[in-house]
Every structure is written in structure tokens, then in C-alpha cells.
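Here the structure is laid out as C-alpha cells; the discussion comes afterwards.
All protein chains but one are shown in place.
Up next is chain A:
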Amino acid sequence: MTNVLTINQLTYKHNLKTILNDIDLTLETGKIVGLLGENGAGKTTLMRLITGSAKGAGTITVCGDSVTAHHKGHVSFTEQLRGFKSNTRVDRVANFYRLVYPDFDGQRFEELVTFLQIDTSLKLGALSKGMKEKVVIALTLARQTQLYLLDEPFSGIDSMSRKKIISSIIKWKPADATMVISDHYVSEIAPILDEVVIVKDQTIYAHKASDAIREEFGIGIEAYYESLYEGGVSHD
């Protein structure tokens, strides 16, 4: 099994405050990985470091390439479309993606749009929160890459949209690609996770296979995740 992502001794500071301290992380190809941690633990920061949008100390290798400037080409990240005006139509955004990313697959995008029931003639400003998240997911999964980073794709959206998004992840994730999904609410996605990575105390606090957690401890992913926090409190 080869590795799609290798992080060595990564440290990131923002305004003299350490967000991530000396972290190491290796992810294999073909996995769905849950990136768990409290709000502000550094999950989004870690994703932005992987794509090269943020710069820290240490090395990050994506698909064997350690040149940060190349990472955006290897990684499909759920951009929140803030760069587009609210009167931009969804199909215009897709056209932009097609121009910018050579790996953007128009056929896949059409399939995803149909499955997620997206009306691409709508303007971004007219989309509900759930619909906007579906658009972001369709754009992200339409790229054919080795590594997908989904930053809290389920926050604040209704359960039907959530189920649709989870199904589209299972359906469209290429077999050899790895997908990292960050969330602070675990139970709904727990059955689809191969592994969990828990960010806590500025570091990778735990990295374990989901079924190994269930087998070793006889508890669910959510209970395990919470136990790490409770354990942390009692040590203080």
C-alpha cells in the first residue's frame, strides 16, 4: 500500500500562537479518513497547509511531490466559493473549474448534479445552505485526484442533504483516492470511515482504524473521541 500524504515535523504558528506543533501524519491511498477535533483545534488549518494555502515549517508530501506550489493540482479541497460574486450562476462556476483544473471531469460533474438534484441555472446567492454545500461537494468530487479534503461538509445542513452527500461520497470516490472529512459531529459518518485522526492539544492525538477502535475498546467512534477529551480533563 502506498502513501498519498506524508507530513513530517509540521509546525504552524499564527500571530505568535502555536496552532499545530511538530506533527507527523501518514495516510495511505484508498481510505476515507475522519479528521476530528473541537472547533478551533486546527482541522481547517491542517487542510489549508496540505493544499499549500497556508505555509508552515516542516515538509508535506502529496503523491510523492513535496513542492507546496504543486499541491493544489494533486488535492481537491472544498473551497467555499467566496471568490465568486453572488449573482454568478452555478454552471458558470463549473466552467471556471473546468478551465482552472485540467482534472475536472465534466461528465462526472453532470452525474453528481443529477444525483444531488442541483439546478445549475441558479445563482450562488439564491442557494440555501444545504444546496450550496451540495454544489461545493459536486465541484470537489468532479475533479479526478488522489486526495480529497472535505472541510465540515455536513455542518448546519438538513439530514436529507446529509444522506445524499454521504451517498455521493461512497459512489464517486475513486477506489485509489483518499478522502479526508473533517467534522466535530461524528456519529453520522462513523460507518463510512476507515480511520480517524484526532487533532487535540496542537498535535495528532490519535490515529486509528475505526473497526480497530470498536474491536479493541468495544465502544463507538463517538464515545472513543469523547473519552479522549474526558481523559484530557481528568489529567489537568
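Simple rule for what comes next: contacts are C-beta pairs under 8 Å (C-beta built on N, C-alpha and C of every residue); 3 or more make two chains touch, one makes a residue touch a chain; residues count from 1.
As a convention for this text, contacts and distances are computed from a predicted model.
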item	value
Hidden subunit of the complex - UniProt protein name among "Porin", "Leucine/isoleucine/valine transporter permease subunit", "hydrogenase (acceptor)" or "GntR family transcriptional regulator"	"GntR family transcriptional regulator"
Residue of A:A54, A:L81, A:L122 or A:I166 in touch with the missing chain, whole complex considered	A:I166
Contacts of chain A with the absent chain, listed as residue ranges	30-32, 163, 166-167, 170-171, 173, 175, 187, 190-194, 210-211, 214-215, 218-223
